[in-house]
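Apart from one protein chain that is not included, each protein chain of the complex appears where it belongs.
Let's turn to chain A:
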């Protein structure tokens, strides 16, 4: 699959983009979880490659990353895991920049992008890489046909949004609220404000940070989003379950619930303002 397939995953209807950490608690479990999420309705899978200093993540995902690292997850094993996945949705790798830098010899990032593309990764999200520092990675992504997803935050100025849109591919990740990742019980007002001020774009806008319920998914799509990203709500279920099969069931169910929320949405918008595109 290629960078365009990531964008295409948002075509038919607003997409559900679940996130889990690879290797939490084992590669085999992750395979089962990804399959369950796809059965539940996932259109794109965001698969975390764990880094020891996840500054953009809240407590839930920090702990999942710790579990995955303790269980021995590495970049090489991550790519093996992606190779073994038997699903037909695009896989987007979310990780931090240092792991890319160390993967090859001599601090270049192309080796990782090349091997990731070969293993079946269609896109990358690097939360500690703002557009200012992304030149080298962008070139590598272009060369190997991998999407490079950027985040737009509530604090991002209009001028920065322009700069980000120029360089992003795949989709644009709209951070719904301030702070770090983590499930919340409401949809932030920031979410609507963020969506309203975004210009029309070729790329889909997927909203994340705090999504955990059917209602959230509906409200976000009615607010104009082209997709919904949810992570901590799935990671919580992985942490709670005693057996892999139980967690997989819970993930399938939760994904189906969020997908139903997306489908509940009245896209011609009565509840919330018109769509952004």
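Going forward, a contact is a pair of C-beta atoms (placed from the backbone, for glycine too) under 8 Å apart; a residue touches a chain by one contact, two chains touch by 3 or more; residues count from 1.
Everything that follows uses one rule, which is that contacts and distances are computed from a predicted model.
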Undisplayed chain, where the name is taken from the UniProt record, one of "2Fe-2S iron-sulfur cluster binding domain-containing protein", "Phenylacetate-CoA ligase", "Aspartate carbamoyltransferase regulatory chain" or "Tryptophan synthase beta chain": "Tryptophan synthase beta chain"
Selected residue (touches chain absent from view) among A:14, A:41 or A:58: A:58
Which of A:101, A:139, A:239 or A:260 contacts the chain that the document leaves out: A:101
Which of A:11, A:133, A:240 or A:253 contacts the chain that the document leaves out: A:133
Contact footprint on chain A, counting only the chain that is left out: 51-56, 58, 62, 66, 69, 74-76, 96-103, 107, 127-130, 132-133, 150-157, 160, 164, 175, 178-180
